[in-house]
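A single protein chain has been omitted; all remaining protein chains appear in their positions.
Up next, subunit A:
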């Protein structure tokens, strides 16, 4: 027989209650990158707006950076770790698939036994995690959910590729999402365009190493000569990505405003994924955002940290007083997949 299933009672709405970030100690200026590529500080700045990025040291693992960011977010939210009922970690640069790093992070922050899992949605990962967290809270699966975006992209950077060597950085950003009486996270406009998956990608799959003989060993011959195999790195088709990011993502950003019922004039803050300053500038122009809107430009000093970039930029805007609690912000992430996610939120 079909039994009647009792529904859980969730909160009416969800909101971001606190944010925290961790940037690795080692600050890497463009001069350091010039040891590896034939370029110039001026060229890098003009193409990307990036002056410095942070590279994680051996102790600054994906888990360690996440624990730091999560601790700050939990303190900012004014709750205790035991209250966390869900931990969602978005990353593409945690190189041990099993178990999910979210479980280690949950344990290390003292969160008890929350639901904990990793997601992979590239530079849109924060928005994907935020949307899941909102659903968990409003359907009664959890009261407080930790959403972490974390990357060690320096481990996936080809330092001899003059088009990308300077782009990527490392770091972790975290938010606590909790119950609210008023809407504070708008509907998410999200999606994927798998037909464009070749425009941003990892060059090689890890299993190539399993199929390739160890030098001096007796393993089976492989179709790939050893010297053709390099450590996997992120590569992208710059012009195609730029066109998609600026012009297609501006439409997605506009749609997120529309479905939230927020006009550009009502917007206080714009936090796009910190991919490249040129993309940010062109998006602002294409969206015709009023000058009153504060635009996150954390990429200048933090580089592109993929899933971590939006919470890191949010944390910095609030910490520096460029934005304040209660401000209305449009956040949009976009990247490898190609995937995207945009939503309007009230800042914690």
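Going forward, a contact is a pair of C-beta atoms (placed from the backbone, for glycine too) under 8 Å apart; a residue touches a chain by one contact, two chains touch by 3 or more; residues count from 1.
One rule holds for everything that comes next: contacts and distances are computed from a predicted model.
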Chain not displayed: protein name in its UniProt record ("Acyl carrier protein", "ABC-type polar-amino-acid transporter", "Proline dehydrogenase" or "Sulfate adenylyltransferase subunit 2"): "Acyl carrier protein"
Selected from A:36, A:117 or A:242 as touching the chain missing from the view: A:242
Contact set of subunit A toward the excluded chain (per top definition): 46-47, 237-240, 242-243, 246-247, 278, 282
